[in-house]
Every structure is written in C-alpha cells, then in structure tokens.
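Below are the structure tokens for one structure; questions will follow.
Note that one protein chain is taken out, while the other chains of the complex remain in position.
As written, the chains take the letters A, B and C, and residue 1 is the first residue of each chain.
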Amino acid sequence: MDKRVGSVADAVAGIGNGARVMIGGFGGAGAPIELIHALIDKRPRDLTVINNNAGTGRVGLAAMIDAGMVRKMICSFPRSSDPRAFTEKYLAGEIELELVPQGTLAERIRAGGAGIPAFYTPTAYGTELAEGKPIAEFDGRRYVQERWLKADFALVKAHLGDPQGNLTYNKAARNFSPLMCMAAATTIVQVSRLAAAGDIDPESVVTPGIFVDRVVEVPHPQQEEDLVRAGAACA
Amino acid sequence: MDKRVGSVADAVAGIGNGARVMIGGFGGAGAPIELIHALIDKRPRDLTVINNNAGTGRVGLAAMIDAGMVRKMICSFPRSSDPRAFTEKYLAGEIELELVPQGTLAERIRAGGAGIPAFYTPTAYGTELAEGKPIAEFDGRRYVQERWLKADFALVKAHLGDPQGNLTYNKAARNFSPLMCMAAATTIVQVSRLAAAGDIDPESVVTPGIFVDRVVEVPHPQQEEDLVRAGAACA
Amino acid sequence: MTQNTRPNSRLSNAQIAWRAAQDIADGAYVNLGIGLPEMVASYQPPGREAIFHTENGILNFGEPPAPGEEDWDLINAGKKAVTLKLGAAFFHHADSFAMVRGGHLDVAILGAYQVSQKGDLANWRVGSTGVPAVGGAMDLVHGARQVFVITEHLTKAGEPKLVEACSFPLTGVACVTRVYTSHAVVDIADGRFVLREKLPGQAFAELQAMTGATLHVDGEVADLVAPDI
Partner (left out) sequence: MTQNTRPNSRLSNAQIAWRAAQDIADGAYVNLGIGLPEMVASYQPPGREAIFHTENGILNFGEPPAPGEEDWDLINAGKKAVTLKLGAAFFHHADSFAMVRGGHLDVAILGAYQVSQKGDLANWRVGSTGVPAVGGAMDLVHGARQVFVITEHLTKAGEPKLVEACSFPLTGVACVTRVYTSHAVVDIADGRFVLREKLPGQAFAELQAMTGATLHVDGEVADLVAPDI
C-alpha cells in the first residue's frame, strides 16, 4: 500500500460540485495553499468549506471564495487581517455562514472522526449560537447538545508523511488538521517532506496513516502570511 | 513551578478513604506498580478504582484488591491470566463491578477530562450494558448516552517526565494513561526517567504538563508480567 | 496457491481463518479479535499485506517476537507480545477507539457464541453467572465497515450457532456482515442469512438442518474449499 501521489492536481482529483471540504490551518499556520490552488484550478462549485477562519487577502481560501466556489462556510472566526473576500460575499448574501465557537468546532470535527454523533458542551449555553439546539442538565448545570461534523474531503498540510500516511506537523501548524484527517471520507495531505516507511518514530506519529488517503510532497510550501504581505492575487 | 516529588510515598500523599482513583495500564503495560504499592502501604479503604482490568496474580491492582481497599471496580475486562483476587471478592459479593465496554470506558474518561458531561455512542446499543441509559436516534441510527468519568486521583506510569509534568510513554504502555491524566483532579506520575525542562521535544509531548500534578522518578520500574511469573506476593 | 481437491467434511479452525483471510484486501485496516480470529493474520494471500490494529494502541504490529525477546510494553489486546512493522504508530485508547467507532477499520473479525439472521452477535457471555468481561467487543462490532464472524457451524453440544434470534446476551445489534463457519460462508443481507459458499460434499438440506434459521440462496452458491493446513 502506497498513498503517495505525484502531483497536487492528482491529489485533489474527485472533489466535485457540492462537496463538503475541511481545510486545515489556523490563519496561515497549516494552510495547505498548494492543495487549495490545485482545487481552484478545477473550479468545483457549491462547496461547503470548514476551516477556523474564512481566508485573508486574495490567496488560499480567500481565493476560493473570490472564485465563487464556496456556497457555505462553517467557521469560528471569519475575520482576518484582510477579510474582504468573505466579507464582500457575505454582505452581498452570496455565501452562507454557520458560526461555531472554536472549541465546539474542534470537538464536532473530532466527534465526526470518532463516531460520536452528538455530545454536550457548556459552550454557548444561553447565547444566540445555541438557539434551536437541545439543552440538557447534568449534575445541576445546563449544556448544549452539539452534533458531529464530517466531510467528503479534508485538505491538510503536514510536515513529514510516509507512504502509509503517518504524519507529523510543524509547531502550531498542527491545530485542526489531525481532527480533520479523522473526520473526512477522503483525506488529502501535502507534506513538506516525504519520509521512508519507518523514518517516523512510532511514538511521535501525530496522525496515524489509517486517517490518510493521499500524500503529495510540496517541498517548499508557500506561507499565507508571506503571500498576503506580497499582495499575491493567486499562488 | 516544579512538580517533582522525592518519593513514591510522597507522591501518593492525600489519597484517603472513599477516593475515586484511576490507574493507568492495560494489563501490565503501563501499570504503575510502584505507585500502587506505595498506596497499599497507606491502606486507604472504600476506593473506587478505574482501570481496564482488575488485576492479575497478587501484585499491583490485584494486591490492592486482596488488601480489601477496593469497594468498586469500573473496568472493561476483569479477567486476566490469574484473576483470582478480583474473582474471589466479586463472587463473595465483597466488591462492586461496573462493566464498561473498552472504547466507551476510554471515551468516558476523555469526556471527563474534556468537560463533556455526556455523549452518544453506538457501542452497547441493544445490549444489557445499555440498560437504563437514555437512547437517542441520529440520522436514523440509535445510540446510547454515556456520561463522563472523572476521578480524584490518577496514578500513571510514563517514560520521560520533565519538571513541568510534560510526559512521553513507552510503546503500548501509553493506553489509557494520557486520558486519565486529563480526567483526575490530581494526577500522579511515576516516570522511568526525569528529563530536564526542554529535553522533551515539544512536538513529541504526549501529555502536556497542564494535566499533571506530581512526578516521581522510578528508574527501574517493575513489570507486572515479570512479578506475576515470579509469583511475587507483593512488590 | 495449492488447494485441496478432496472435499472436506468440515473446515478446521485454521481453514476457517484461511478462508476469511482471502476476503481481506491489500492495505486493509483490520482488527482481529482475541483467539481464533488472530489466526487470520497467518493466512494472508501472497502479495497482500493488511495493516493490523490492536485496540490497546498500535497500528501495524507484526509477528510475535522470539521466545525470551518479549517486551511487555509491546503487546496486543490479548496481552501477547508482538513486534512492529515499518510504519507503525502508537496512540492512546481514545484515539484507538476513534478508529474503531469512527468507521476507519475496513474489517473487524470476531468469534461468536451465536449470530442471528439480523446480524445480531452474542459473543461475550453465555449466562448471568461468573465474572462478566466485555473488553472491546461491543465497540468493535460497530464502526468497522465489514464485521466478519468466524466460528464453528455448531456448538460442541451440536446446537446451531446461526439462529433466528440470539438467546445469549447480545454484543451488538445488526452488526455482523458475513459469517465464516466450518461448513459455509453466509452473508447477512436485509435481515436474512444468504448462503454464498458451502462444502461441495454436503447437500444444501443437510446444511440447512444444521442452521437455526432459513438459509436463503440469492445467486450462485460456490464451493467452500480450503487448502490442507
């Protein structure tokens, strides 16, 4: 079994109109810029995208939104240093927003990956973000029932990846990516370096290969912050 | 801040009658034998113990049970190569058993650590282990509601530990321990080697120090399998 | 592969394990229950390599070590010493059961006391006496894409293990997808037993008489043959 694919274009094959796509990264840390732009080249439409944010500048996720590919964003914080792509579409009523508290977003994704259809959290109890959700009391405190989140595809960026899909990440670029790998039917990973089988210490594997379907090497990945600073229109 | 303590006796200080104690390990892998025997020396009674198993031979958890310290076991598999300590007490009606499927046990402990008071799982639906528990349907499938598990203390064995309590484990000795560290009010760890602050790669930390309260070095820990094979009555 | 051409009167345990192993694809993620299911690992067809998961936190473990080489921190769910293959990973129990419950395993293989035609499984206790112990069985029967049971066709007392409804306490409801027995390969489909393979030397009526519920035929019934092992 070898999960390596030869190009980012091959890596994103099969993502069609209406797909539900999780994209790793917290701001630019862990954003799989090259996979996103390979997807933009294919222009699927009506996507539901799950990410903590909603893009910045004109690159990466923001470029997907600019290209009119995203019907709905599920995120916690659709603001950034330059949020105009999302903001314009949102204020024009051209993109739907499901706003989810950050920890609830993470836990819903983990639940999707772990086969937990619903759980209770104190987060958002009594706020407008809990409206319409079931409430239950445990040990005298009230909690909101939240549902799992799953996706058809996850696009994530990792540091090392071996042929079986075992992954490590770089620093805080880890963020949502290990959870998204669990929660997507097909997980697509750009790694900064391919490792040989056995090169990753089994103790240090962060995402075991069982959660990964395709691995493509992008040896010098672009960093969203650099692209935004350079005013890049598109990678 | 320095979480190191000088002896296993100091490490288990404060565990009193009626305490709820999680003990790491899956069989002998990760069993904190030295901490357990330090606790046996103090003889608290009426403990509720949470472990995957219920001890083997006459050492470790089995010795605690033999000593009459355990009022209730919460576990998935109270059988072993030599289960007589638990079996005798159980058949005599002297120890209570809450039997929990292994994955549900792990998830309940994680939920306790993560502030999730309840969750739904397909596991045990339609079986006697789900009797009396709320059932709910999501997307056409039925699930059992399970509650979090927390403890007053966790006793675990790790490989490296630094003064801040960051931990790594050895191979499959990891098992329930990272979860138990999260779910106990006071987490007590025997490490095979103390590391200096900064000696553990931040990428490879399995249990971040925030989940750990006391760390004691036991450089040559005993292994349950060896003790049982040697017929040890008590470590 | 050498196959026996002489019809068996029944498959041995090793042959049942061999037969189940033929249905595991290269690269499949597989959890083998303690006991008879563990034998499946020995019979992977040449050129195929499954990745074995053990619920105590290892992916891609291998053969037992040589005697005296055991590392008791490197064990499987049956608490037997194992070794690692290249590309192995360790993880904690919550992640391990996320793999199970979250539908990431391709195949889980378990033993059985009884399997019902609805796919209900009873494999954890036979009554209400003694010390009950469940381990990971109730988790494993949910989540894996295919849940295989490998078992004798009859109990030692000669009772059918494939039944209309289980009389023993259930491990899971409507969870088994396929059953490999000493006498047949049977799918669970729409709440019915569908016979896929039977021993070439045994008449359908005889097999049906050994089975506690109707065996449906839906398409070809192939010969169940296994090599002498």
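The rule is short, and it goes like this: a residue touches a chain if its C-beta (ideal position, glycine included) is under 8 Å from a C-beta of that chain, and two chains touch if they have at least 3 such contacts.
What you see is a predicted model; the values in this text were computed from it and never measured.
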Contact set of the excluded chain (shown chains only): A, B
Option touching the unshown chain, where B:S76, B:T104 or B:Q164 are the choices: B:Q164
Chain not shown, touching residues in chain A: 26-30, 52, 76-81, 83, 86-87, 90-91, 97, 99-107, 109-110, 121-129, 169-179, 206, 223-226
Touch list for chain B against the chain that is not drawn: 1, 110, 112-116, 162-164, 166, 182, 197-198, 200, 202-203, 205, 208-211
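Here is the rule we use: only the chains that are shown with their structure count from here on.
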Whole-Å gap separating chain B and chain C, where each centre is the average of the chain's CA atoms: 30
Chain A-chain B separation of Cα centroids, rounded to whole Å: 34
Residues of chain A whose C-beta touches two or more other chains: 114-116, 202-203
Set of chain C residues in contact with two or more other chains: 58, 90-91, 94, 97, 100-101, 142-143
